[in-house]
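Below is one structure, written out as structure tokens; comments come after it.
Missing here: one protein chain of the complex. Every other protein chain is in place.
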Amino acid sequence: MKPFEYISTKSINEATQVLSEYKQDARVLAGGTDVLIELRRPHAKIPKAILDISYIESLNGISESDGLIILKPLSTHTQILKSDLVRKYAQLLGIAASQIGAPQIRNRGTVGGNVMNAATCADTVPPLIALDAEITLRSNGGSRTMKLVDFFIKPYKTKAESDDVLIEITFPKLPSNAQSAFIKLGRRNALSISRLSVAAILMQDKKGLISEARIVPGAALPTWMRVKEAEEMLIGEKPSLKLFTAAGQKVSEVMISYTGRRWSTEYKEPVIGVLVRRALEGCVKD
Amino acid sequence: MSTQNQHKIIGKSECRVDAWGKVTGRAKFAEDYNVGHQLWGKVLRAKHPHAKILKIDTSKAEKVAGVEAVLTAKDIPGSKVFGIVVSNQAILAEDKVRYLGDGVALIAAKTEEIADEALSLIEVEYEPLLVVTDPEEAMNPETIKIHGDDNTFVHHKVRKGDVDKGFAEANFILEKKFKTQFVEHSYIEPEAVLAEPAEQGGVRVTGSVQNLFSTRRSTAAALNLPLNKVQIIQATLGGSFGGKDEAMTSMCIRAALLCLKTCKPVKMVNTREESMLESYKRHPYTLYYKWGVKNDGTITAMEIRIIADGGAYASMSPFVTWRSVVQATGPYYCDNVKTDIYAVYTNNNYTGAMRGFGSPQVNFAIESMMDILAEKVGKDPLEIRLQNGFERGAITATGQNLEHNVSLKEVLQKATAEINFQEKWKKYRSEPNTQKKRGIGLACSYRGVSLGAEGTDAVGTIISVQTDGSVIVSSGITDMGQGAQTQMSQIAAEVLGISMDRIQFLNTNTSRVPDSGPTVASRGTIMGGSAAKKAAEIVQATLLTTASEMTGLDVQSLELKDNYLIDIESGQRLASFNELAAECFKKGRPTYGFGWHKSPKTSWDEDHGQGEAYFTWVYGANIAEVEVDTETGKVDVLNFVSCHDVGKAINRGAVLGQIYGGVAMGLGYGLLEEFEIENGIPKQLNFDEYSLPTSMDVPKIKAIVVENEDALGPFGAKSIGEPANELAAPAIINAIYNATGKRIYELPANLERVLLGHKLVRPKERGSVLKEKDIQAAMHRAVYELLPDGTFYAEIPGLQGVYANAKSLEECREQLQEVLEKEVA
Partner (left out) sequence: MKKIKISTTINSKKYYLDINPNVTLLDLLRDELGLTGTKRGCEIGECGACTVLINGEAVNSCLVLAPQIDGKELLTVEGLMAEGKLHPLQQSFMDHDAVQCGFCTPGMLMSSKALLDENPNPAEEEIRTAISGNLCRCTGYVQIVEAIGKVNK
């Protein structure tokens, strides 16, 4: 690695100060599972400074407050998959975290890093968008909160400014009538990169009709979004194989409307539909 | 000779002699060797897969502070090329580069960083040539030549009977085409060496080298030194699988050149990316199989044509394809055979030895054909194999009479019984189509042991009993992790009647043991072990003679057992092994034995493709039980049975380890692994993209070890390393067919092939315009944007005027690349 300055801090204020000073010349380091790979590349852009935020304790932990789950960005994938709160109120997020890389990656990689790095195959992002997560960014100028779904512009590009620090991810607990699922398709059963994935949440009313549906595909669209066209088909309906298959087909159509037909479409077109159907089926299990 | 049940150490799962060092982290692998004042050696590699070199300017690099040597081909004092069969591989490319892994210049510098900086300052002017990537296209006389005047550099054949007559006798013809892929060895340890100036001139290289003697020959020739001035020492080897042969030869020579130039130690270590870029792979084969068959399932004719992609250099292709041609019909009776195999040059990575050595490819075709045949004549996979399979006395396609115990049917029966094969096979094929479908598949093979008629086959092993009764063993056979040192130690311990803890095995050093050829072809145990046995018997004779004098008893009435000298009749311990060793020293007798074992005769007539190809053969059968996700193409292997006749298991645990590991590697071959090269540019250079099976992909494996002792092996032992690896893929492919009714003709059976029946192929770029690495790097930096109008916009930060706009992301990417290429040009 080419030389750089290393700055470590234990306070958020200090972190935002450093960033406001260095702007694009600083790179934030947390778990390192993305940053170190990037720095090692032969043609890597080496920043002037690495700002290590991993020692900021207030950026770590998973808690609840007023019906919200508060997920601090330094929470590792291991912390998420072991969290009782996640298991109880955001099951799909725990499933996604448990399928990332391997234990060594899960022990270091953080949810904040997953969000800020914005790689197409970031596995915690589809569940978080399905959970209607909001994020709070802080810079020297103050804090701002936005929907996670609005945060991403395109792969590896977000609305974060160079002096922003992600300080919190929050989402409402899923109510007791909600069920969720996350399905990841990779080439192997560990250390795999998502070929495609789907996060889904369904809520049913007392009559068993679907009252709310959220579907977020991963590694399929130019950026993450809920596929409203498919979700709307489900509202007010009774769960059925036919319905879920149709919703899957709709997601597939929407995907192609965004990406156009390309060389990989022949595979992704049928399979994204299948994964959506399976995710929805996973949401109506007893 | 003791009989089977009386063995003390043979057949037991004795702890490996190298295990302690490996679990404590003290074992020294090549990269772990460091000495004071060592320099870092680095290689500048080709910028194009095929190009003339017009000029190399190293002047800027030489001026960098801390650079101690910059070398190009002109600085090589001796032979500028190497190659075990065909000597045409450039140590450093002089006039032409033939694939992206070619080295062009070398740097030795005080640190790695300085070396990297200096590399970037070497200017090489190229004239790009057309890039040849398709071996069948390479065979076309019109195609540009990579070496000499013909891209086809090997043609082996086998001729038996009359295929025309055979096809005329047939009721129907089966004709199929199969394709296999490039496979990376994927030893987890990347290549490394440390070259040091030797005390009396010459050089000493310690490294991750599989085949020390061929490396020494090539290094000495390049340096213009006699063999005794070049010492190659094997560091503990972190896996090889056939891979650390020529790839290490070039590294050893390069490090030695820099070392002699600077008179300082030089260390060279490949990153994983450098390793995958430069190293040779398992050959991709295109196989055309045409069988004439009778309605009852008898095979009347086999006509086989195979094209192997040899890549940029000959390497082991002549030998790899020879094994293929010998084994191309499988262990099945057929009177009329015509087989032709060709190896051709392309600008892809060169291909060479990899565990299996030409058998995984043909076994995939043969065992697929066998199942296709079974289906056609309404038999099950076991029936058809039992009907056509070899028995003792069978005459192979090359005219060899199999006079040993041909246990093909035994391994087939044992494997199938273990898992209820026939019942499951019938059940799965008739189950209705569901999301997840199970299937079971069978494959079997025969395999010639050791080098066969490839060449001279002899090995030396040395045993030296110390005056305190401890023992030192060394051999020309190397341990790469397969356990050769342990097997040879066990044989020595068995003969000398001592426990394993007395033995210290030395890593191979070319200056201290005789040239024993390469450690390849699963010959470690059968050849090295036989030599160890002979060496131990020499020492045993000395010990017993001395013991007889010591005790006044007959040599015949004495034996060495449990670290003691024993009176056979009374069972009484007469002296400890230590005392006996000390006594020999006192009497001035050498407790040193040198065992030399030469293989029995083999023969080959290249013109007619006939001969006694191998002195003995092994037999194996594999069964895979899979679950196929019929909606995504994902295949999981649930159960696996691997049954092999090993002759005699010297070390049971090690034999099982070879079987398990071989199956896992075969699973990767069948389902996951593919080293893709596009236009001469490899697409996977690290383990993020090249997918090896993980602990969650490899199933429980039931290993069945059959032991039909072979008179030609030590204590009856034959081999297992490669047989274990050559059958898993076809068993899995046959299982997928059993589940889905769809046959896979190209490996690997990845998601797309299983679901769609074919691989997804990116649209081919125009002509042979070369993508420079810089273009690739710039493309990595490209940013894409989805515009409000739904089209994509792409640009590369810092490169003004390089942008693209298209309807789809992929189109956008291609457009961007075109613009970039024009800009660079």
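A and B label the chains in the order they appear, each numbered from 1.
Methods note: a residue touches a chain if its C-beta (ideal position, glycine included) is under 8 Å from a C-beta of that chain, and two chains touch if they have at least 3 such contacts.
These numbers come from a predicted model, not from an experiment.
Novice: Out of B:Gly356, B:Gly497, B:Gly661 or B:Pro748, point to the residue that touches the absent chain in the complete complex.
Specialist: Hidden-chain contact among the options goes to B:Gly661.
Novice: Which residue from B:Val35, B:Leu54, B:Ala168 or B:Ile188 sits in contact with the chain not drawn here?
Specialist: B:Ile188
Novice: Residues on chain A that touch the omitted chain in the whole complex?
Specialist: Considering the whole complex, chain A reaches the absent chain at 1-6, 8, 29, 31-33, 36-37, 40, 50, 52, 54, 78, 101-105, 107-108, 189-191.
Novice: Residue by residue, what part of chain B touches the chain that was omitted?
Specialist: Residues 13, 15-16, 18-29, 31-32, 185-190, 236-241, 271-272, 480-483, 653-654, 656-657, 659-665, 686-688, 692, 694-696, 698, 700-701 of chain B touch the chain absent from view.
Note that only the chains that are shown with their structure count from here on.
Novice: Quick one: report the Å distance separating chain A from chain B, using the average Cα coordinate of each chain.
Specialist: 41
Novice: Tell me, which parts of chain B touch chain A in their complex?
Specialist: 631-634, 636, 672, 687-688, 691, 693-697, 750-752, 755-756, 760-763, 777, 780-781, 783-786, 790, 792, 807-811
Novice: For chain A, which residues count as touching chain B in their complex?
Specialist: Answer in residue numbers: 41-43, 102, 153-157, 185, 187-193, 195, 222-223, 258-264, 266-267, 270-271, 274-275.
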